[in-house]
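Before we start, here is the structure in question, set down as structure tokens.
Apart from one protein chain that is not included, each protein chain of the complex appears where it belongs.
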Amino acid sequence: MFETQEEIPEIKERLHRVGITNLRTIARINWKGKLYTFIPTFEITIDVPEEKKGIHMSRLVESITETMSEAVEEEVKEAHTSLEELGLAVIKRLEGKHPHKRAEVWIKTQLIMERKTPASKKISLETYDVEVGVIKEPGQIEKVLRVKVIGNTACPHAMANNQGKTHIQRAVATLEIRTDYNEEIALEDMIDVVESSFSSPTYTLLKTIDENAVVQNMYSNPKFVEDVAREIIFKAKQKFKGKIHVKVVSHESIHKHDVIAETWY
Amino acid sequence: MFETQEEIPEIKERLHRVGITNLRTIARINWKGKLYTFIPTFEITIDVPEEKKGIHMSRLVESITETMSEAVEEEVKEAHTSLEELGLAVIKRLEGKHPHKRAEVWIKTQLIMERKTPASKKISLETYDVEVGVIKEPGQIEKVLRVKVIGNTACPHAMANNQGKTHIQRAVATLEIRTDYNEEIALEDMIDVVESSFSSPTYTLLKTIDENAVVQNMYSNPKFVEDVAREIIFKAKQKFKGKIHVKVVSHESIHKHDVIAETWY
Amino acid sequence: MFETQEEIPEIKERLHRVGITNLRTIARINWKGKLYTFIPTFEITIDVPEEKKGIHMSRLVESITETMSEAVEEEVKEAHTSLEELGLAVIKRLEGKHPHKRAEVWIKTQLIMERKTPASKKISLETYDVEVGVIKEPGQIEKVLRVKVIGNTACPHAMANNQGKTHIQRAVATLEIRTDYNEEIALEDMIDVVESSFSSPTYTLLKTIDENAVVQNMYSNPKFVEDVAREIIFKAKQKFKGKIHVKVVSHESIHKHDVIAETWY
Partner (left out) sequence: MFETQEEIPEIKERLHRVGITNLRTIARINWKGKLYTFIPTFEITIDVPEEKKGIHMSRLVESITETMSEAVEEEVKEAHTSLEELGLAVIKRLEGKHPHKRAEVWIKTQLIMERKTPASKKISLETYDVEVGVIKEPGQIEKVLRVKVIGNTACPHAMANNQGKTHIQRAVATLEIRTDYNEEIALEDMIDVVESSFSSPTYTLLKTIDENAVVQNMYSNPKFVEDVAREIIFKAKQKFKGKIHVKVVSHESIHKHDVIAETWY
């Protein structure tokens, strides 16, 4: 059997990220004592030195699937209480399988959170896109945490010029934090920071009295996309330690295009 | 050289639509005396009888590219004054190249239309997704015309319950007409029908006085997604002859999900 | 409080499908004795008669969320052993909440299946996109089952003309069956029909000896996209009762565009 990957390539260039992407598989996590099963999308990469032609892709897949199946088998009673812990477990397993200097694991999935609606106080289950990356470099492990939250903006400029009438629209904000692996940051807290920075949060279930409360809320908190971005980064800097990136996109109801506000720290 | 396509397949099943999809190429059209170049996406299919293993895909590609290059070379002074004429020209060319009973050509592109903003009367160029299909069956040629237009909805229920305040959001409506090839229907007229059925049309360029006019307009025309769908199909039935399909999706500003209204005639 | 939805609309047109789309929430199913949690995307619609302005959207959401939370709370020991059963439970709950003549529930999610790799016989977990619709019309309940499977095609024409060398590529096939609600059809069986019709199935985990087996398999089963479509519909007609629709798209490695074969019965 030939190991073509071990050959010396004709062109010698170091590659920083080589691996698997868009791999969907089952994962199970013990989140605050409860077991959650979900089907995240994985990306896993390592670097390739100048003198190697390629990597053994199947070992990367094995690192994921063995970590997952271990988790599934052991009912994850003690391990993997977060996505980054799952990511690090994959990297640890990879260390015994394939030499490398740097490794990254990225896990994209959805979180479900319970919210109470503003007036009837009914429970409304809300879903959020989240992504966690674990990046191992020589002597250092960092993580990247991303949450994407749907809210809305009510334009303060139109409101000032139209006796309280204004245009309102759905907006989507992303908060990303890059920090030391050991920094404790809950995705749920990041979602709270973002969701509380819109003109109003949104809810899956709204009875008429709740809908009225959300409408009143939007008119009481007119915000530019700029205001939403400022509020998110301001709160995030107070709460979380690390490099922070904020992006808000508003799907304008009066235009066919979107408006955007982005900042970082 | 083997012509595998002409062999008799082991399994004998008639196939209705076999061909090329997601092919992007250049097209040029003489639209009301002006030349427009654009890069549409093509799908072209024919049927395959039970006793043939496959089709000669390259002849389908040739039918498209020869029609296009002919158009490009002749500066399209006289021919191809519409997307369906372009589609039919491709089918005509295909008839001499590849036997078949039925053939379809689908062309997806964008249209640009000039609008005047409501107050400052400035010109605002608006883009619309359109798709045209030409379907040739024995003894009959039909066409399918589709336009997709971005507008908005201002909720009448929330407005009634909140002293004139309401939630507003971007909405997207699709109007599709399937009719005889010779029926004269302009995509621009279809776009007008849809765009005039929202709470307000949207514009790329809006100065403050225009923005105010759009805001006032939305509050004067509160509409459920149901109202938008009803108005589109009502106007379309009056103006156009053929099978009509209407779909409106509203990206609710108070929810993370969308609402939908769909009907046909 | 105003019930704007109950008003008589100015334009009177019956609407066939009005409701909620792109709603993501948590679901739990008892699949062959094992509990699975997942986050599907829902669409739920009802018809609106000519004389009603709109529907009460929140009752549709409640029908979903109550069904889900019931399922979650009861640990679904006895109910909801399939996606269609879940869909029908939502419709049944809706019947007590909102008058209508026809109702549809659509659930989109992913299935995980265990496969054995062809040579090393290792377990490889494979994911598949599936969608199930339950359509209630007066006196009749139907369901639509859809599976989407990734495989490959090795071109027999290029193989015949190049002494066994050929172009190979990823292909994606969709099988849809519309049938009576009570017809017993497992999504897993539909996936098997599709996956066995490519030049070769694909696997998440492949050691070198498995990779060799897949390669040999592809060269032993050269297939046009037409052959894949024919084999799927042939097998599906034998195994399943209902209206069948097959679509295969091959992401050609020698072109920038795709080729397509579609048929129905």
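Letters A, B and C mark the chains in the order given here, with residues in each chain numbered from 1 onward.
Here, a residue touches a chain if its C-beta (ideal position, glycine included) is under 8 Å from a C-beta of that chain, and two chains touch if they have at least 3 such contacts.
Quick caveat, the model's predicted, so the values are computed rather than measured.
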Among A:R17, A:R59, A:R115 or A:K239, the residue in touch with the chain that has been omitted: A:R17
Using the definition of touch stated at the top, determine which of B:K12, B:K116, B:K207 or B:K243 touches the missing chain. B:K207
Those residues of chain B that touch the unshown chain are 1, 23-26, 36-39, 58, 61-62, 65, 68-69, 110, 112, 123-125, 127, 204-208, 211
Provide the residue numbers of chain A that touch the chain removed from this figure. 1-5, 9, 11-24, 43, 45, 48, 53-55, 57, 156-157, 160-161, 224-227, 229-231, 233-234, 249, 256-264
In the complete complex, which positions of chain C touch the hidden chain? 126-127, 150, 152, 157-158, 161-162, 164-170, 200, 202-204, 206, 208, 211-212, 214-216, 218-219, 251-257
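Definition applied: only the chains that are shown with their structure count from here on.
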By C-alpha centres, the chain nearest the middle of everything shown is C
Can you work out the whole-Å distance between the CA centroids of chain A and chain C? 27
In angstrom, rounded to a whole number, how far apart do the mean CA points of chain A and chain B lie? 35
For chain B, what residues touch not just one other chain but two or more? 157, 161, 256-257
